[in-house]
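Now for subunit A:
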Amino acid sequence: MATNAKRAEGTGQVNDPSEAGAPRGPDAGAATPVLALRRVSKSFGAVQALREVSLELFAGEAHALAGENGAGKSTLVKTLSGVHRPDGGEVLLDGAPVEFNGPAAAQEAGVAVIYQEPTLFPDLSVAENIFMGRQPRARLGRIDRRVMHAETAELFKRLGVALDPGRPARGLSIADQQLVEIAKALSRQARVLIMDEPTAALSGNEVARLFNVVKTLREHGCAVLFISHRLDEIFELCQRVTTLRDGAWVASEHISGVTPDDLVRRMVGRDLDTLYPKQDTTPGEVALTVSRLTREGVFTDISFEVRRGEIVALAGLVGAGRSEVARAIFGVDRWDAGSVEVGGRRLPAGSPTAAMASGLALVPEDRRQQGLVMELSIERNIGLTGLKRVSRGPVISRAAEHDRARDWAARLQLKFTRLGDAVNVLSGGNQQKVVLAKWLATDPAVLIVDEPTRGIDIGTKAEVHRLLSELAGRGIAILMISSDLPEVLGMADRVLVMHEGRLAAEIPREQATEESVMSAATGRDPGAAA
Partner candidate 1 sequence: MAPDLMTTAETGKAGGPAAGGRSGIGRFARWDVLVTALLIAVFLAGSAGSPDFAGTGNLSFALGDLGEIALIALAMTLLVVAAEVDLSVASVLGLSSALLGSLWDSGWAIETIIPVVVVVGAVCGLVNGLLVTRLGLPSLAVTIGTLALYRGLAYVVLGEKAVAEFPQQYTDLVTGDVPGTPIPYPVALFILLAIITGVVLHATGVGRSLFAIGAQEEAAFFAGIRVKRIKLVLFVVSGTMAAFAGVIYTLRYGSARADNGFGVELAVIAAVLLGGVDFDGGKGTLGGVIAGVLLIGLLRNLLMLNDVATEIQSIVTGLLLIVSVLTPRLAAVLRQRRRAPSSHTPRSSTEERNR
Partner candidate 2 sequence: GGGTTKDSAQSSAAPSQSAASSAAADPNAPIKQGLKLAFLPKAINNPYETIVDNAGIEAAKEFGGTAKEVGPSDASASSQISYINTLTQQGQDAILIAANDANAVCGPLKQARAKGIKIVAYDSDASKDCRDIFINQASSEEVGRSQVRLLADMIGHKGDIAILSATANATNQNTWIKFMKDELTKPEYKDMKLVKVAYGDDEDQKSFQQTQGLLQAYPNLKGIISPTTVGISAGARYISGSKYKGKVVLTGLGTPNQMRQFVKDDTVQKFALWNPKDLGYLAAYAAAALSSGQITGAEGEVLKAGKLGERTIGKDGEIILGPPFTFEASNIDQFDF
């Protein structure tokens, strides 16, 4: 601990790793980095996203990039991949300066990227998505579809994905989209693989498979840059870690030399509260009753209750149907059978407006499509769920709207320049906070949160957890869907586990362990069923 602290001091003051003699890669000294950034700066208008950041990636290493939301990680990735051009500094490929004038140039040079937000072609088949721009050719330059599908199937097998290469990408869940992105990057057989939060939507199984594949790649000499807000993943996969804070380089070091606490301190600049501060509350009366809810082909016969002051977690593997249940309860999707009651009153099927009126709120999993209107400003997004509340008569009061946004931005420690800025300039995590603010501002009786901390940094995560716990303390009933098992175990009073569209188990807090939840989620142990 003492040595770590010392190193943190040492590196924290010096801004240039080369001068500070930052630790090198596995074959330090002789080897030149495959890809490197030297004193790169990048700003968007008034926001300086990167300031003189340097980074070196060596063949055969997995290198983690850590930092809070908005620290500049994604911007760094996009600079490496030629999406952004740096304002200053340079990108080095095999030690020589290069200028990628677009993503295509970086791909040519052997850099494969998984971006933070999946970007698929919804109308094209999964296989075409993976091979767009470099399809296998037959005679006369024609596309060889057979080979393309075969190669896709092969990739999916390696990743353990059960997707049909010929199906269109439209309608894939976020997790499946992420998996297709991963397959796409792997298929490039690149020298450098950059992954911006590839695991944010994945659960343990998929993550494990991904890591296996990445390890194999690394052993074959591929350089990997890995971004995640889950520190355990960083420690499991990576050899070195570089930390950014507010767009500036803080440290680059061997993973063996740091503890998670050190890393958090480098990222946040201070020590953190405990992550899962769920206080015990005595559950009140039933707030949400779901009985025999069925949506054909998606989930079947789901029944449970959530009481006031209770946090109930809905766990399960990716694709188990948790999000679909949430969407149906909130009325975004219709259900085929069953009923939903809030505060004793039955909800009509398929009406979010009615659900909201009865005190339901849903923080959806896909913030870019469902959570936010990306082109609207922060304050308008927050105001959108309470247009009546900020209106006097039919006319909206700008002042009320502004105040509402300002209060919630402060409570959630939102990092922004102006409340009038569009949310699409915010970093991923800060966008998530806006979604939370938008729904918390409706003062709900029942709050459903779907992956509330997906892509949120560790500092904010603690803040969100504190907030959820406080809300529960105030008597709000919370249904939390999360693929983050520690989060589920730490926060939930009760854990419901879904498996293939059915409720497989209900586990009280005392009995909830990693093993019990996972075994129910994988359908191995139906003994614990409710």
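Keep in mind that, in the parts below, a contact is a pair of C-beta atoms (placed from the backbone, for glycine too) under 8 Å apart; a residue touches a chain by one contact, two chains touch by 3 or more; residues count from 1.
How were these picked? Simply put, all candidates are chains of the complex that A comes from, given by their letters.
Keep in mind that this is a model prediction, so the values were computed, not measured.
One chain among 1 or 2 touches subunit A in this complex, and its number is 1.
If you check the complex, the residues on subunit A that touch candidate 1 are 43-45, 83-88, 330, 332, 352-353, 355-356, 362, 364, 369-377, 380, 383-385, 387-388, 391, 394-396, 420-422, 424-425, 438.
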